[in-house]
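With one protein chain held back, the other chains of the complex are shown just where they sit.
Presenting subunit A:
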Amino acid sequence: MRAFGKVFKYGDNIDTDVIIPARYLNSSDPAELATHCMEDIDADFVKNVKKGDIIVADKNFGCGSSREHAPIAIKASGISCVIAETFARIFYRNAINIGLPIIECPEAAKGIEAGDEVEVDFDSGMIYNRTKGTQFQGQAFPEFMQKIIKAEGLINYINEK
């Protein structure tokens, strides 16, 4: 599996309240949630995001609430992968459980800028910055998590078991 797209870049501690504000949580429809994704931190995100694009962020991405609406909104907005220096743990679980690929890689978080075109190989964890011609080794998932992501989420994984 590979992802390829343009990068949206964010800083430290991007919390679930800015990824999808609570005022929209009276809906759980992915398409509707996606129309408000990142609204409180980047009002233009929804206008500019294209299918396949990639989010790159610094430390503790997805901190705050356990709302699965956050990775759901990101996935439904067309984002194919999130790369960060570190992820908050509930977001990490949720992303894997719903089948949104995420990769921890501090070097990539530093070496990739907004607008760069980036390719990710999930099997190897390799991240290629096609704009700058650089590459980074991200943390590959343990086998158990790879199986969940390949099954496109925990529910399918359990059903397949």
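Everything that follows uses one rule, which is that a residue touches a chain if its C-beta (ideal position, glycine included) is under 8 Å from a C-beta of that chain, and two chains touch if they have at least 3 such contacts; residues count from 1.
Definition applied: contacts and distances are computed from a predicted model.
The complex appears with one chain absent; UniProt names that chain "3-isopropylmalate dehydratase large subunit" among the candidates "Carbohydrate ABC transporter substrate-binding protein, CUT1 family", "3-isopropylmalate dehydratase large subunit", "Aspartyl/glutamyl-tRNA(Asn/Gln) amidotransferase subunit C" or "NADH-quinone oxidoreductase subunit A". In the full complex, subunit A touches the omitted chain through residues 13, 15, 17-18, 21-23, 25-28, 40-41, 59-60, 63-69, 71-72, 86, 88-90, 93-94, 97-98, 142, 144, 153-155, 158-159.
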